[in-house]
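Just passing along the structure, written as structure tokens.
Yeah, one chain of the complex is gone here, protein chain that is, but the others are all in their spots.
Here is chain A:
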Amino acid sequence: MIYWYGFSGICKRELLRFWSQKSRFFSALVRPLLWLIVFAAGFRAALGIAIIEPYETYINYEEYILPGLCAMVLLFNGMQSSLSMVYDREMGSMKVLLVSPLPRGFLLLSKVVAVALISLLQASAFLLFAWLYGIEAPLTGYLCALPAMLLTAMMLNTLGLIIGAWVRQLENFAGVMNFVIFPMFFMSSALYPLWKMQEASQWLYLICSYNPFTFGTELIRFALYGEFSALAFWVVTLSTLLFSVMAIASFKPERRF
């Protein structure tokens, strides 16, 4: 029971903090909506999308980038969780977490799940706005996308934890944006299908093919159309496990406090 109380306490705190920072919620929505409404509209003519899995027909560009933008919401929130860890450390509240009689690994992973649930809320709100804008997926697809987004969010959050363990100051988050978020996002299948990338550059295609974010995006893309990509599922699951182990191993408070 102590584990359940600990886990639910951490989730509740993240929710309360999220609720008290409503501007964070809106800014997290504005970014993908701008991409969807402005960027995608501009590129619609330039980038025609042929029939590829899981789509059954030709689709417009907005429809193609919808899963990628969902993954982008999860990516930004996951990385913000690393920022929040640096904030917690600077504010000392990380110490409160670590002096609990629960194993450190459990506490860190509870935080990962708590942040993933917040990410899921944000991505679901984005899907709702996209639906209102006219970019629709099948109804069952939305239900299937929830676990796919949760798993992808957990993968990105554990990666965020590794980064958070090494980032010393809040100011370094700009570096995280430039060296982690943008390369991960742009070198993936979020904005363009991999075959199109291959036409442009073979080495870029290879990087995109091995980027775990690509698999997160594809997992969501397939789930949104009620399909299951086993490859994407296993890559995301195994990456989550690997990043979790690395995050716990690299978390050494004596380097920080």
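By our rule, contacts are C-beta pairs under 8 Å (C-beta built on N, C-alpha and C of every residue); 3 or more make two chains touch, one makes a residue touch a chain; residues count from 1.
Convention: contacts and distances are computed from a predicted model.
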{"item": "Per UniProt record, name of the chain withheld from view [\"CSLREA domain-containing protein\", \"Nitrile hydratase subunit beta\", \"Amino acid/amide ABC transporter membrane protein 1, HAAT family\" or \"ATP-binding cassette domain-containing protein\"]", "value": "\"ATP-binding cassette domain-containing protein\""}
{"item": "Options A:Ser8, A:Thr140 or A:Asn178, residue touching the unrepresented chain", "value": "A:Ser8"}
{"item": "Absent-chain contact - pick from A:Leu98, A:Ala125 or A:Leu150", "value": "A:Leu98"}
{"item": "Residue ranges of chain A at the interface with the undisplayed chain", "value": "1-2, 5-6, 8-10, 12-13, 16-17, 20-21, 91-93, 95-104, 107, 253-254, 257"}
